Every structure is written in C-alpha cells, then in structure tokens.
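To keep things clear, I will list the structure first and then write my remarks on it.
The other protein chains are all here in position, but one chain of the complex has been omitted.
And then chain A:
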Amino acid sequence: MKLFSKYNRINIAVSIIVFLVGCAAFYFVLRVVLIRQLDDALHTEQTEIIAYVQSHNRLPEVVNAYNQQITFTSIEKPLRGSIYISEKIRDREKDEIEWSRKLIFGITVAGINYQATVTKSQVETEDLLQMVIMVGAGMIALILLAGYVINRMVIKKLWKPFYTTVHEVEQFQLAKQQALQLPVTGTNEFDLLNKCLTTMTSRAQQEYQVVKEFSANAAHEMQTPLAVIRSHTEALMQDEQLLQQHNASIKTIDQSVNRLTRLNQDLLLLARIENGQFPLQEKIELDKIIQQKSEELAELLSSLKITCQIQTVPVRISGNQHLTEVIVNNLLKNAIRYNVEGGKIIINLTPQKLIISNTSSLPALEAGKISQRFYRHPETKADGNGLGLSIVKQVCQVTGYTLQYDYQHGMHIFSILL
C-alpha cells in the first residue's frame, strides 16, 4: 500500500469520527440553545399573562396562532411554580406527529385557580437540527471525495521526485566511478533524501575504491615474495650437487610455492568478482567457449580414457567473457580431476541450462557444502584447493545464474541455470 493511501486511510477515518462526534455535539448544543430560546419565549408569554391578570383581574382572551396555543383549565388547588416539558402532539391539520414545547404554570384569578398551558411548536427547531445533520454528512462525503481526488491527481505529481530518485538509485553501480546525479526538487524532504543518498553513495564509492586498491595491493604484497621464493628455488635447482643432497626439500618448497600461487590467484579472483570489477555486458557465445575448452582438454581426457559427450546448441548470453570461461573451466576441470579412469563426462548445453555431469569414485556430495570456500570431500585424494566451485558460485551470483548440484545414477550433475 502506498504511503499516502495509508495516511489517507487514517486521515479519513479520523475525519469521519471527528465529524460524527462534532455533528452529535453540535446537535445537542444547538438543541439546548434552541429549546432555551423557546423556553424564553414561553416565559415571556407567561409574564405577559400574569401582568394581564394582575392589571385586569381576569384571564386574557386567547388568540391561538399557528405556532402558539394558550389554554386555561380551572383546578382545585393552586399550582406553584412552572414546568417546561417537551411533548409529542398530533397536528390535526397535517395529521403528523410533531414535537411541541409546553409551559405549565398556575394562576389565580378572582379566587379561582387555573392551570395555564402555553404551547409552542418545536418543528422549526427539529428542522434546523435535521439541516445540521445533513450538512455534517455532506462534509464527510466531501472529505472522502477530496481525498480520492488528491490521491489521484496531486499525489502522483508530489511524489514524482521520489520515484526519480528511486530510479536513479536502481541504476547506480558502485563499480562504475560515476557520481549519483539527483536533481534539486524544491521539497525539503526529498532534497534531504537526495543529499543523504549522494553523500552515502560517494562515500561507498570511496570505500569501494579503497577495497579495490586493497585487493590490488594484497596481490602485490603477496606475489612479489612468492616470485622471490620461486625464482630462488629455481636458482637452487640449477646447482645439481645441492639438488642431489636436498632434492626432497627443494621439491617441497617448489610444490608449496605452486600451491600458494594458485591459492593466491583464486582468492584474488574471488575478491575481484566480489568487488564487481568485471563488466557484465559482453556478448558471449557459450557454445564456442565449451567447444574450445573441451578441445584444449581433449589430450588429458584421452590419456585418462575418459569419454566426453558434448551436446550443444548455439547459445548467446550477455555476461563477462573471462568469467564465463572461468565457470566452464572450473566445472570441466573438476569433472576431470574427480573422475575415474575410463569414466564419462556429459556436457549438455541448452539456451536455459548448462549441465556438466561426470562419473567419480566419490559418493553424492552435500549440495549445501559444495560451494563453501575450502570445502573438499573428506574422501577425495585429488589435489585442488576447494575454491573452484566457490568461484563458480560467486560468478553465478554477480551474473544472476544459479548453480545446482544433483546426484543421479552414479553421475555428479552440476547445472548452471542461465
């Protein structure tokens, strides 16, 4: 639900309640005021009648008007004080029941006690109150209508800068060193939002730059010592007397440097993928990559007597050439590395999916663990540093592919959903 709809809903609900309460209060207050006014009029009449009786010592003649009737009824005991009451009476002319206000008081004329009743119609008061209720209802209807109209016409315009900002933020990429461009809107809240976003993104860009430089620096810092160790190991190798005496040590150093070098390269690649340092809009012919890679590995495959079935259709995707090669490379190398002599590899490429399945001496793997960094199956004897599938997964994450693992009929099946 949109923010304004939420606000509007509350606003309208509260308005309706306030109006209802207001109308009710208005109704009662007005009623009291009008009845008091009526009572005043009745009282004036009473005063007039009493004055008339005192000066003339007889009852006045009664002239009944439309909205006022006076009656005198003789009673035995004198009536003290006066009573105001509202009463429903039947209007004989209109045959309707109407409210009327009565004032009853006692009066004594020439020793005879009378009960005087002055009646005034309350119809006008009721009419007025009805009007008040109608105006109230009309106001509520107007509020609802106005809310709807504002929502429809004004809000869209008012929130336009917000959606512009959202769109810009969506388009924003950290890896591209472009500042976020947000227009001045003239609305304080949006300007504040835009200002904060611009500051935040530029800070993120700065920090991204630091991280990026860090990965480059880490490479420099690690690789130079590695280069030193490797070059000196290779220099040591040239001394055959030394090599004869210490060949196990030199071999171990050499192998360790090689392992460390590959590990370092893989970790750097992971860092670079994470940092989004690869453009992802390149046009890629996936089937060609697979074809080329399998040709490169053909020799290795035949020496291991591994049969490789390849089924491809031309598949064009957009992504990063290098990273796509990395995916194919890592999956294929794994399929060979963990295979058995005389085993099988099946590569199947459709526009939706790349499936690489292989035989192996290993049982089914835990799907949740395969892409964990440095995870290797406990029974595996083959080398490898446990980063191959982590890299594949990382590439999948940045490119929007999905890596899936399945084990069926003795085949380990790795699929990339494109």
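Here is the rule we use: contacts are C-beta pairs under 8 Å (C-beta built on N, C-alpha and C of every residue); 3 or more make two chains touch, one makes a residue touch a chain; residues count from 1.
To be clear about the criterion, contacts and distances are computed from a predicted model.
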**Prompt:** Hey, which one's the missing chain according to UniProt: "Oligopeptide transport system permease protein", "DNA-binding response regulator", "Thioesterase" or "Acetolactate synthase small subunit"?
**Reply:** "DNA-binding response regulator"
**Item:** From A:K251, A:K288 or A:K369, residue that would touch the chain that is not displayed
**Value:** A:K251
**Item:** Contact with the hidden chain (one of A:C23, A:L180, A:L297 or A:L418)
**Value:** A:L297
**Complete:** Considering the complete complex, of A:I10, A:V29, A:A179 or A:A227, the missing chain is touched by A:A227
**Message:** Going by the contact rule already stated, which one of A:S15, A:Q115, A:N329 or A:T380 would touch the omitted chain in the full complex?
**Reply:** A:N329
**Request:** Would you mind spotting which of A:L34, A:L268 or A:L362 touches the chain that isn't drawn?
**Result:** A:L268
**Fill in**
For chain A, residues touching the missing partner are 216, 219-224, 226-235, 237-238, 240, 243-244, 247, 250-251, 254-255, 257-258, 261-262, 265, 268, 277, 296-297, 299-300, 303-304, 322, 329, 333, 336-337, 382-384
